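Here the complex is missing a single protein chain, while all its other protein chains stay put.
Chain lettering (A and B) follows the sequence in which the chains are written, and residue indices restart at 1 in each chain.
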Amino acid sequence: MATVFDTFANPARFEALSKRLAPFCLISALLLIVIATPLALAFSPADYQQGDAVRIKYVHVPAAWLATLAFTFMAAMSAIAFVWRHPIADEAAKSAAPVGLAMTGLTLFTGAIWGKPMWGAWWVWDVRLTSALVLFFIYLGYLAVWDAVEDRTKAAKYARLVALTGFINVPIVKFSVDWWNSLHQPASIIRMDGPTIHSSMLTPLLMMILAYSLFFGWFVLTGVEASILETRAQRRVAPTPTPSTMTEAPRQPLADAASDTARANG
Amino acid sequence: MPSYDCALSLEKVDCERGGSPVLKGVNFDAKSSDTVLLFGANGSGKSTFLSVVAGLTTPTSGVINWRIGEASGQGAIDPLGILFVGHRAPVKTALTALENLNFWFDLYHAPEDNRAKNGALETALERVGLLGRENDRVGSFSAGMKRRLDLARCLIAQRPFWLIDEPTAALDEAGKAIFCEILKEHACDGGCALVATHEALHVDARVVRLG
Partner (left out) sequence: MLTPAWCALAKGGFTRTLWPVLARDLKTATRTGGGWLQALFFFAVFCTAAVFAIGPERAALSQTAAAMIWLGGAFAVQLAAPGIFSVDLEDGALPALAAENPSLSGYYCAKVLLLIMLASAPIALLSPVFFIFFALSPGNALSASAAVLMGAPTLALTAATTAALGSGSKGGGVLSTALAAPIVTPVIIFGVAASEQAATGVFFSPELRILGALTLFYAVALPPIAISALRVTLE
């Protein structure tokens, strides 16, 4: 555990790891999408109730999955940064936020275009939908904190607290369909009694989810890598100021305080 | 008169602010009756040094040891042993001079000390030359008067360690003289004062330079 931790905490080792892992993530994500898209759009059956509109779920479900995964990841990274003070954890949380924001937006958008033919409305004030909208705002707030505070180390510290506070909302998004009577359909993949959808639908769906997750991994890895490079570049452009050391000057006699000050100030 | 017995030492203290290093390998010792003037250019870390000693900023490495009477410890000094006076005078303009000082008295003292409060506040205001204005709202005070009122905290706090940042910024000559007197008395009582300043103060003091 300690070695895994050190690998991720050390910028140079992280870079080496990321150089190998990131392309793998990206290529496998693309491959999966290329394979899963025809499966989802052509070879999987239409739903007997929803018709072809059901195909939106091959985008909607993975996006929603990633929206909550990204925030959970951010909260976990923030907790790590909070306890162990690893700056890379802050950067990882920060790189995850834009993906999370985009995916929450995509979830809301695909949900709306599915809702129009199914429920007859673009939007309903349902617990699941509302909590997803709130998640969208939390992502915005999190990014706004990074933007609003000039001192990066301070911004990171506030952002951690925002991520930890905002995490309250994630279980609400996930379990809202079970806790309240919701218009949104209940979970059908991760259930105590096994998935309730047929394998011809489940296979492309799971491939999509995996593809999105790998894409997320690629995004975060490259995001952290970029921030490491950025920090290094900044150091080169503006070298860190030399810190002060302390020296004791001769004692200031009462009579000529002024001249001594001049000497002390050099 | 209170009589303090205290000591402070910093060993190899490093400190960062906003991600960049400010202090490096600072070694510092002070004990009862020491008045220490901290000199250094703007941004040399005088305020950071005081804020490390006050326990407001945690150093990235290094050791702080302190002793007050029988009590001693490592790390941040017991809050009840220090008086921190920052470079801005935190006086509330809507309150009178007396009310402002009363607030700090309540903060620095146990409720048992209340019998002596009125006398102590009046003496302190008299020393800084604000007696007669004590019931005026601070909003009508000049910057120098506000500074004087803030320095009156030194007279009521009864703490061994004083950490004072730029005390003479807005003070006139008379105000500076009063402040120097107060510093001398603190040294006579066995107190230890660390004063970050740009100006020569007319006191018998150690001089320490950051830079």
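The working rule: contacts are C-beta pairs under 8 Å (C-beta built on N, C-alpha and C of every residue); 3 or more make two chains touch, one makes a residue touch a chain.
Note that this is a predicted model, so its numbers are computed, not measured.
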Touch criterion as defined above, residue of B:P21, B:G55, B:G129 or B:G144 at the omitted chain: B:G55
Selected residue (touches chain absent from view) among B:E11, B:D29 or B:D113: B:D113
Touching residues on subunit B - with respect to the absent chain: 2, 17, 51, 54-57, 68-69, 76, 78-92, 94-95, 99, 103, 106-110, 112-113, 116, 120, 137, 157-160, 163
Touch residues of subunit A, complete complex, unshown partner: 130, 134-135, 137-138, 140-141, 144-145, 148-149, 154, 157-158, 161-162, 164-166, 168-169, 172
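Convention: only the chains that are shown with their structure count from here on.
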Interchain centroid distance [CA atoms averaged], subunit A/subunit B, Å: 45
Residue numbers on subunit B that touch subunit A, as the complex places them: 14-15, 18-28, 37, 39-41, 43-45, 49, 199-211
Subunit B-touching residues of subunit A, taken from the complex the two chains share: 151-154, 240-254, 257-258, 260-261, 264-266
